[in-house]
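Only one protein chain is missing from this complex, and each of the others stays in its spot.
Letters A and B mark the chains in the order given here, with residues in each chain numbered from 1 onward.
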């Protein structure tokens, strides 16, 4: 920032003038009203449908269902499998992307030849649309006959594996991690670079070695950025859909079906609106718990 | 960081950095390469790193797959949704940045929380509403949904950019006799052009790559590139050359956008929590 902004104290938050408040509300209202409708109406409808018998192709199914949609869902082993897969996907990808992202952020903070280009290469997968990533991995990389990895295994004398059939969940997780690791690197690298040079130099003068610097200077500095990455990724990872649809279609069986894919399958493949809505309500509840923490973390930042 | 390092350590760090970067980027590189292979070369084992490049795959994608139809849909949806989102966000972000009230902070956080709603939770009602209003499989329908999902992000991002415009400049405008409209259009917006541009860019990227609603709300008429690529997942679509060519076309513009605007995107993606 230049000198001008430094000496100008930030204006205190003020109640504003009456006319200002009025036009403020007027200017704000289009966006707020649209978002209000967008966030409330479908939510209420989902809630409503979840207590109804409602099948898109079976008109004999109607009327109030009570908690039966929830009951069927909660006692369905497929649902439990989907929940387990959802959790696995979220936790697995988080561990890979945040752990790897932190290390890579520190690595790409170092000076080396062509660092700028290397950074750009690393973050690239984040900008690739999910369907492309999924197909790229499914075919060009992991295809049991024509894929690059199959060739590599053969060339060292191993039998190629049909990854998506043998380890569907782990493979999907790997593909998703490939998309989200760059996101973590992008955010965490920015955060590392915002570390005050003087603080680093002070640590150097104090005789801190690389490990001590990482533990006591860089990690604490990154903690908030890591929190933000964890929460934003969680929100997206909870509803991973395209990658599963394109690679395994949830299979084999329900081995790679997560909550999002299950709801989609219930609603648009089995046409069971009631059951899908019950699943939707559960997904919203889970997401809200995560969102609460994220909103709080961002709110704290808003004070500063 | 001005840390003196031995030459050996520098080379080791550099090599590690490059090896990891190339390994992560390899699938995209391979996709790019395969797009210029003939179908025979594309599935050759062992894979050919050197081959006679051909544009056959691209030609076929353009001719047979009606690529332009899907590309046009993507562009229309992304540009339309972004344009409307920015149009709605400017007054909202202005109001929150320069006319803050007691509830401003709450409103901002509430907007953020609407973004956190899992789309799958409201898939059913949105699908049924789209069907009943004949917006299913239309460019307009998907653009509206994309616009609404991105609106919280564009408002937030513009808000953080507007807050960096010094209030006295707007007040000078007021003293000079500018009314609210002139204050926004003549004083604020020219100053905020870089911020608006990166906000629009992020919105474009998100719309371009959006998959969930694209796959669920469109089938043929309004299908964007994400859905078009997904159609290659069926067994009969298994042609590596064409798949790669089409994917390269679908990914390239956004990849280039992303490369040039990483720094600004961080702010938008983290709601200003990381700058």
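Structure notes:
In this section, contacts are C-beta pairs under 8 Å (C-beta built on N, C-alpha and C of every residue); 3 or more make two chains touch, one makes a residue touch a chain.
Throughout what follows, contacts and distances are computed from a predicted model.
Note on the omitted subunit: UniProt lists it as "Sn-glycerol-3-phosphate ABC transporter ATP-binding protein UgpC", one of the names in "Sn-glycerol-3-phosphate ABC transporter ATP-binding protein UgpC", "NADH-quinone oxidoreductase subunit J", "GerA spore germination protein" or "Response regulator receiver domain-containing protein". Interface note: of B:38, B:54 or B:182, the residue touching the hidden chain in the full complex is B:182. The chain that is not drawn here is touched, among residues B:39, B:60, B:137 or B:171, by B:171.
Although one chain is not displayed, its contacts with chain B can still be listed: residues 166, 168-169, 171-178, 182, 186-187, 190-191.
Criterion: only the chains that are shown with their structure count from here on.
By the touch criterion stated above, chain A contacts chain B in their complex at residues 4-5, 8, 11, 13-16, 20-21, 23-25, 27-28, 30-32, 34-35, 38-39, 41-43, 45-46, 49, 104, 107-115, 117-141, 145-146, 148, 150-151, 154-155, 178, 181-183, 186-187, 190-191, 194, 197, 200-201, 204, 224-225, 228-229, 232, 235, 238-239, 241-242, 245-247, 259-260, 263-264, 267-268, 273, 276-277, 280-281, 283-284, 286-288, 290-291, 294-295, 297-299, 301-302. Those residues of chain B whose C-beta lies close enough to touch chain A in the complex are 1-3, 10, 13-14, 16-18, 20-22, 24-25, 27-28, 30-31, 34, 42-43, 45-47, 88-89, 91-92, 94-96, 99-102, 104-105, 107-109, 111-114, 116-129, 148, 151-152, 155, 164, 166-168, 180, 205, 208-209, 211-212, 215-216, 225-227, 229-230, 232-233, 238, 240, 243-244, 247, 250-251, 254-255, 257-259, 262-263, 265-266, 269-275.
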